[in-house]
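Note that this complex is displayed minus one protein chain, with the remaining chains in position.
Coming up: subunit A.
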Amino acid sequence: MTSVSDLMETMEYGPSAEDSSAARDWLARRGAFGHFIGGTFAEPGTLFDTRDPATGHVLAQVTRGTADDVAAAVAAARQAQPGWAALSGTKRAQYLYALARHVQKRERFLSVLETLDNGKPIRESRDIDVPLVARHFYHHAGWAELRDSAFPGHAPLGVCGQIIPWNFPLLMLAWKIAPALAAGNTVVLKPAEYTPLTALAFAEICQEIGLPSGVVNVVTGDGDTGAALVMADVDKIAFTGSTEVGRAIAGQLAGTGKRLTLELGGKSPFVVMPDADLDAAVEGVVDSIWFNGGQVCCAGSRILVAEAVADRFEALLSARMARLRVGSPLDKSTDVGAIVDPIQKDRILSICKAATDAGAELVGGAAGDGCFIAPGYLRNIGPANPGFEQEIFGPIATLSTFRTADEAVELANNTRYGLAASVWSESAAVATDIAAKVKAGVVWINCANLFDGAAPFGGYRESGFGREGGRAGMLDYLSEIPAEAITEPVPATPVATTTGSGRPVGLDRTAKLYIGGAQKRPDGGASYAVPGGLAPLGNRKDIRNAVEAAAKAGKWAAMGGPARAQVLYYIAENLSARADEFAARTSPAEVDAAIARAFHYAAWADKFDGANVQARPGHLLNVVHEPFGVMGIACPNAQPLAGFMSLVMPAIAMGNRVVAIAAQDDPLAVTDLYQVFDTSDLPGGVVNIVTGPRDDLAKVLAAHDEVAAMWMVGGDLAGAKKAAGGNLKPVWAPDHRDWCGPQAQGEVFLRHATQTKTIWLPYGALPEGTGSAAY
């Protein structure tokens, strides 16, 4: 043994292993695990091993869930759900509170178990994961208490199937279970194949606190088990994991009517402006891509640094990287632990190889024995390199430069993903501007990877849809009490006419498509007969042109709510001036409704505010509603004017540009609207109108990668939802209803026309000084 005086010379840290005996004793005592169904642990079935990735040793054997196991769990959840939902909010809150308390009481045990199963450093499971788990249950105990008053007109969904990943096993469990239970749902949770153990420990906690049987069920297994859960009799699937699997789930659920939220991959930009605190930014990288071995969906993995400070930043970064300690996850001085599985390690290394083959230079990032990879980054790398584009999901960042703020934003947004972003600047003017322009569901200004139960988390673009945390997260586990649905008339097949439209009344008028603020003839050069004349028979190229026009009209969002409100008021005014003409096409009631919609959403245009959320002291946390961008709207085949205005007005009020497919059988009142729009200062391209076969056109719209969200009333919803899987846009399908009635307008339309962006901004002019928990 080295003497103390020798150690005084080397000043090494030495080993400092966390005691894992309590977790190992528990595993030995429990033996092989069965599923947790209906409040009890079932007999083990076909078993598979779960291993400690740091050593490769088997930790436990758990059951590979079959479709029958899943069905039994869903049945238990189904049986428990009415009783659970019928409990008072206070009673449900007490259960969630008890879950939080019991997680805290067993925090050491859970931290160690998580580190054993996952390979993450004990510091992270102890100081970050488990405290956030407790916080999530506390926060949602509050939502359980407040559900009825905070969400009037909403009801729980029923049984939720929840599939979680291996990178934050217990934390993702909390993110899924806490809001579901608070809202009055029951759940069947499928933990990841690599990391099932803390979910099973959590199931024990559910037993301990006397949670009613069947409210929480845990079925372990692999991808097949998850697939069985997706196809089971559940009301919602909530999935966190890879974009590939998320896309497959979206396809499977298309047309089933089941709700879906997806939290998928990312390649999040990490933007360092020239006026940043570079040391702070370097620590931000440590907390991003070298946190949990980079196995973090929202990791700031694409470092973009201003050329003016790039050399100094890289010098600081590489010096900091050299001090990171890679090693045993249970050692309290370890910064980077084990990659979760050899398969993942190989995947990381293969992407790095592809990146270096394509010309990038890898600094650090050496593969160690077992599941270890040293932290590193790829330099000399551009957007066309596979390492820049693909999610590496390991401790390897990319480092590239930009010249100016606009280029920083362009590079940041040059990705199919949109989960998170981190922006570093000491200028409030610069940082908030970039935060506004980055397309991501979470933006951290001068910080990285901060989470809280009150802070909505979720993605834009192919990073998924839906939010976890806070009010927005609760809404994804509730449904609006539905409008009185009525049956939509099935549209007739539109046939290109070879005959005329009959004798024109007065001077002949030709209805055209409305694209980019101009009247356009249909690409196919054909029309179909509709009441009152001929309508253009639109095709896929017309949709393409309309989307292109909409994409170019981005300044509509930048105008701001008050200016948009003025345009909507003007639309109401001009529509009113021509009320008789439109009434002749439709009915006085429809015209009244159309004017009312323009007026109503003009009112909302500057009022659908986000929130300033109370997460933690010293952190300004803004949740803002942002438009999707280009939206596709397939209108109902009845009440053409009222239906169109009820859907298009809320969408554009929020700053979206719309490509609308007018009521198929009777679209001429809508094509006439171009005159109203032209005279109301509506910028060209904000509203684009295509007529023709709705289902075919809707599929083209849904499949268009530039279209960020889709609404569709009636028709081939399954087809549209399948087509939407390409860029994973959310598809909302409100029931057909009386579009002149009061249920045809309201906040719910605005919620579906926006996505939330959560912006974190820690502040502090002076250090906290005495009394801080830090010292």
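One rule holds for everything that comes next: a residue touches a chain if its C-beta (ideal position, glycine included) is under 8 Å from a C-beta of that chain, and two chains touch if they have at least 3 such contacts; residues count from 1.
Rule of thumb we're sticking to: contacts and distances are computed from a predicted model.
Look at the chain that isn't drawn here: its UniProt entry, checked against "Secreted protein", "Deoxyribose-phosphate aldolase", "Cytochrome c-type biogenesis protein CcmE" or "ABC transporter permease", names it "Deoxyribose-phosphate aldolase". Considering the whole complex, the residue from A:R92, A:R106 or A:R123 that touches the absent chain is A:R123. For the options A:A280, A:A496 or A:A718, the residue in contact with the chain missing from this view is A:A280. Annotation: of A:G31, A:P531 or A:G618, A:G618 touches the absent chain (contact as defined above).
In the full complex, the hidden chain is touched by subunit A at residues 1-5, 7-8, 11-16, 123, 127, 275-280, 283-284, 315, 323, 331-333, 335, 426, 446-447, 618, 762-770, 772-775.
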